[in-house]
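Here the complex is missing one protein chain, while the rest keep their positions.
Then we have chain A:
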Amino acid sequence: MNRNISIDDLKCGMIIEQPIKNQYGNVIIDRGTIIEEKHFRVLKIWGIKNLIVKEPDTNNSLKNEEDVELKNLLNKKIKWIPTNEFEEELISLTMDTIKKSSIHEY
């Protein structure tokens, strides 16, 4: 489900469903882009009033907050930087465990 929303209702973490074009027809924000703080400026400059985002929008912005939370939990456990692909694998396994236990807590 897509939703046509006003720029005033746009929040970080929402996903753009239809490419946003300026008055000359050039794509300024592509489909699938996750809205971040920096995009608001671009939209304002080009005077965009409405845009189409992917539903469910509230879940998407919530997910973004969750991701930050999970990343913080990971940083508490792992205080080193991976030096090879095996260490990257260990970090991704740690993230899986954190995700699993956070599901139980919610």
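We adopt the following convention: a residue touches a chain if its C-beta (ideal position, glycine included) is under 8 Å from a C-beta of that chain, and two chains touch if they have at least 3 such contacts; residues count from 1.
Criterion: contacts and distances are computed from a predicted model.
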Name under which UniProt lists the unshown chain, selected from "ATP-binding cassette domain-containing protein", "HDOD domain-containing protein", "Manganese/zinc/iron transport system permease protein" or "3-methyl-2-oxobutanoate dehydrogenase (2-methylpropanoyl-transferring)": "HDOD domain-containing protein"
Touching the absent chain when the full complex is considered, from A:6, A:23 or A:84: A:84
Interface with the unshown chain - residue positions in chain A: 76-80, 83-87, 89-90, 92-94, 97, 101
